[in-house]
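Data first, discussion second: the structure below is written as structure tokens.
Omission of a single protein chain aside, the complex is shown with its protein chains in their original locations.
Naming follows writing order (A, B and C), and every chain is counted from residue 1.
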Amino acid sequence: MGKPRVAIFDFACCEGCQLQIANLDEDLLNLIELVEPVEWREAMSEKAGQIDVAIVEGSITRAEDEQRLKEIRQRAEILMALGSCATHGGVNKLRNRVPLEEAQRIVYGASAGMPHLQSGQVKAVHEVVPVDLKIYGCPIEITEFSRIIRELAAGRTPFVPNYPVCVECKLRENVCRYEYNEICLGPVTRAGCNARCPSNGMWCFGCRGPVDHPNINAAYDVMAKYGKTVEDLVGKLELFCSGEERIRG
Amino acid sequence: MAETVNIQVDHITRVEGHGNIVLRARDGHIEKLEWQVPEAPRFFEAMVKGRSWQDIQTVVSRICGICSVSHSLAALKAVEAAFGMEIPPQMQRLRLLCHYGEQLESHSLHLGYLVAPDLLGQKSVLPLIESHPDLVRAVMKAHSTGNRWMEVIGGRMTHPVRLKVGGFTKLPTEEELVSLRTLLEECLPALEVMADALHDLADRLPDFRRETEYVALVRPGEYTFYEGHIGSTDTEETVPPAQFEKVANEYVSPQSTAKWARWHRESYMVGALARFNLNGEYLLPRAAATASKLGLEKGNCNPYWNNIAQMVECVQVVEDGIRLIDALLEEGLDEQSRTVPVTPRDGEGAAAVEAPRGILFHRYRFDSRGFCIGANMCIPTNQNHANIQKDFEKLVPEILDRDQEEIRLMLEMLVRAYDPCISCSTHYLDVTFV
Amino acid sequence: MRTMLQSEEQTLEDIYRPRPATVVRVEDMTRTEKLFELELDSGEPLGHMPGQFVEVSLAGIGEAPISISSSPTRGRRFELVVRRVGSLTRALHHLKPGDKVGIRGPFGTWFPVDTDLRGRDVIFICGGIGLVPVRSAIQYVVDNRTDYGHVFILFGARTPADRLFTDEYEQWCSPGEVTFLETVDKRDARWTGAEGVITTLIPCIRFDPARTVAVICGPPVMYRFVIVGLKERGMAEENIFVSLERRMKCGVGKCGHCQINHIYVCQKGPVFRLSEITDLEEAL
Partner (left out) sequence: MSVYKLNMEQLRNWVGRLIAERPVYGVRQKDERFVFGRLKKPEELRLDYDVTILPPKKYILPTRENLLAYQPGEHYESLWADEPFVLLGVHPYDFVAIRQLDLLFEREKPDEHYLRRRRAATIIVADVERASDNVFAGCVGTAVVKDAFDGLLTRVEDGYLLEVRGEKGEWLASLLESPSPANAAELSRRNDVWENNRRRLRKHELKVPPEQLGDLLRRSVDHPLWEEKARLCYSCGSCNLVCPTCYCFDVRDESDWSLDKGVRYRVWDGCLLEDFAMVAGGHNFRPTRAARYRHRYYRKGLYVPEMIGELACVGCGRCITACTAGIANPVEVYNRLQEEPHEDDAAE
């Protein structure tokens, strides 16, 4: 069996997640021992046909992008959603809170009506085509990404935690942000980042999206204990997960 | 001479974001020549509306993965301006240090992974691993140094977490600064390898000139990235960041989702070459030596040479980074000044920083509780789009007699020279500020 | 109290280190199950009792608890039957004769073939893959046939295609005094046997509850119903043995995953006497 042929595709996003792949630097050499990159617009000029693994970054915002994504799905054996924008819409979905015309008016003013500025509701990748594997984070963590690639290459189901960030945060012995009277989304957010933000003195803002069954009602009820309002909490939850049903109390 | 030239590059590769090149010419007559930006619009200005001041940086950092530190810094400075805050000088210097890491990371990525393949006649960096292993290793060294640098100061390679309104959420330890300093020292030889390679390949950069206006931050006596006023090669007058709209007159072009900008002329250029043309005399010794070795002089108006200016800046930021670290270690990090308290208030603030690709502006307005009621961001690549188009219009007639493939490559290389960051350029100046 | 801590010189074996073993034979059983015959590289017999399990390891993939499906009476080699459900089991399904695996164990308790079962009538009730560990006890009984009374084997599979060990039934029954009944949850075109859940077989057999011991193994949902069925026929909890499955990691009573209330299944199980666990609300 030859090396799996891998292609990377981007949709609406900051391209920070594919940048993380470039950030592997020396490990890129190890990576290409395991897989064969065949298409990657940001780094190479080649185009490929049939592929084993399609890595898709970004949210889907326009009809033409849905079409492009469906074509990618057809060409790919395995489709991997890379990063928050792809796995659950990420910050892009904040846009869905405002009616499109208003968003266009805010950003493009009087020129908003121009046809190429049209954009539909923001969607995560799985809302358009079936997704085989999600790699969470904004941006993804390269250590996690490279581990998952190795696990896939070794033929095993990648380990993706379904426990909250608090687990990793505790293991790193951080002072809990709630002790500073801050709202931290760690208790409802999927781990895997090694509690990067709390370890850097910042609350968790939920970029990896919720665990399978977040106890969101607890989060709402607990706010009073910290002198916070539900509005404060919702403001935080919305940043990366405004499209998630599971975060609504 | 090709009778008809028909070039349609959909989604030019090896640039960040989506851009198209269209050229149709018949019998030496250009029918259509366009630099198009079809990137999906993302509406960040709408996204930050209604968000708390605490979350602005987190959101706008996501405008661009490659210049997330620049966006973060522009946002923090603008929010702090709106709330009338003073940031302690040491924290300003730490921020600058983080900002330098991004310049190195972005420039080395661009030069090594995106431009080098053009100069060496390849489609990607992959074949270079075999053919030019030393160069590739040097690029990886420089690139990973930039990343590690941002991680040490900002807490992450992309989308920094420690930068916050009022200062930092956490400071690096002195040991971390010491080992960062070692990394930077070790990076200098790698930069030399890159500069030598660029020196040998410089004659493959097309010989093309077009006078234009160059715009960048200026500050007396400094090759500045983080502070200063807006300067131009067309005028002695400088404009404070708070009035950036005077400079970046943006308009929507039918050929792009991103916006275009003009100031004294119909277009201007921002980025490494602009910074060099305005501030070149303030380079530190090593960087200045690199510039003269590569033959870069003030007044250069070959946009392809933006790549050379980026190389010079890599040396500059590492050199100044070492100097900054020495100063910080000398005075000791002051945990007391890590952060100043924030009192949100009804107000408006704007700021400018030099992103790797050029000058970047942010403006926000807040209500009395510190919720954002209006925002505007003006991104370097937007400011360059019109200039790219104008370059196209001068360049194509000069080369129309060449082979179609060669024309295509030269146009692509021109676009790449600007290192356009299209994903962040899809924003629009909201002239009627909401 | 601190004996082991004090004995600085004495170093113990590593309970987490697998022993190398070699795959001797692989046999397809159903769409999702394969049988592996294995041999420890040391040449020693595994030294297990029917009902015990081993931790099977593949480096880089992980470990999984798998019941030993063959009886120790059948020689040095041992057999495992593996259902493909996840990472490790999928990787095992790729193995060919000559490939290596790591083995820890045998671990856990066993069906009391030499005590409670001996001299009594025995009912084996198995659902699906539950037949895998029980087959070891069936072989043991068959190989020591005179030590036991009448043997009943009740087996239920989801569909005819999911039946296991089909070519062995004849051998199991050949010594005589064996009642073998089968059912499937859902018949197919060719199936002429019984259709229905396994509990429907219990009323079909006649036994004396006072002289009989029952052994049950199957999916979590099966136990309650079968137990009710047996109790209705007058069986006492002391004479019913169940083999339970739980999430397991270490297999040696440390990692905590397999706990049923206070009991570590890998230590006090997987085989339990029903009367010992009926008041554990997490057991069944």
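Definition applied: a residue touches a chain if its C-beta (ideal position, glycine included) is under 8 Å from a C-beta of that chain, and two chains touch if they have at least 3 such contacts.
Keep in mind that this is a model prediction, so the values were computed, not measured.
Q: Any idea which chains on screen the missing one touches?
A: Counted over the whole complex, the chain not pictured touches A, C.
Q: Among C:Gly75, C:Pro203 or C:Pro220, choose the residue that contacts the chain missing from this document, as touch is defined above.
A: Considering the complete complex, C:Pro220 is the one touching the chain left out.
Q: From the listed residues A:Gly186, A:Gly209 or A:Gly243, report the one that touches the chain absent from this view.
A: A:Gly186
Q: Using the touch definition up top, pick the residue from C:Thr30, C:Thr89, C:Thr199 or C:Thr212 that touches the left-out chain.
A: For the chain that is not drawn, the touching residue is C:Thr89.
Q: Among A:Gln50, A:Gln74 or A:Asn162, which one touches the chain that has been omitted from the display?
A: With A:Gln50, A:Gln74 or A:Asn162 as choices, the missing chain is touched by A:Asn162.
Q: Where does chain A touch the missing chain, residue by residue?
A: Counting over the whole complex, chain A touches the hidden chain at residues 27, 30-31, 33-34, 147, 150, 153-154, 159, 162-164, 166-167, 170-171, 173-176, 178-179, 184, 186-188, 211-215, 217-219, 221-222, 225.
Q: Tell me, which residues in chain C touch the chain that this view leaves out?
A: On the chain C side, contact with the omitted chain comes from 1-5, 8, 11-18, 20, 57-63, 85-86, 89, 100-102, 220, 245-247, 249-250, 252-257, 259-262, 267, 281-282.
We adopt the following convention: only the chains that are shown with their structure count from here on.
Q: Measuring centre to centre with C-alpha atoms, which chain is farthest from chain A?
A: C
Q: Centre to centre, by mean C-alpha position, how many angstrom separate chain A and chain C?
A: 43
Q: Using Cα averages as centroids, what's the distance between chain A and chain B in whole Å?
A: The separation of the two C-alpha centroids amounts to 25 Å.
Q: Distance-wise, how many Å sit between the C-alpha centres of chain B and chain C, to the nearest whole number?
A: Their C-alpha centroids are separated by 65 Å.
Q: Could you list the positions in chain B whose residues touch two or more of the other chains?
A: Residues: none.
Q: Along chain B, where are the residues that touch chain A in the complex?
A: 11, 13-17, 38-47, 49, 51-52, 55, 58-59, 62-66, 68, 109, 113-114, 117, 123-126, 129, 140, 143-144, 147, 155-159, 161-162, 164, 168-170, 252, 254, 256-257, 423-424, 427-432, 434
Q: Show which residues of chain C lie in contact with chain A when the two form their complex.
A: Chain C reaches chain A through residues 60-62, 86-88, 90-91, 94.
Q: Where on chain A is chain C touching in the complex?
A: 154-157
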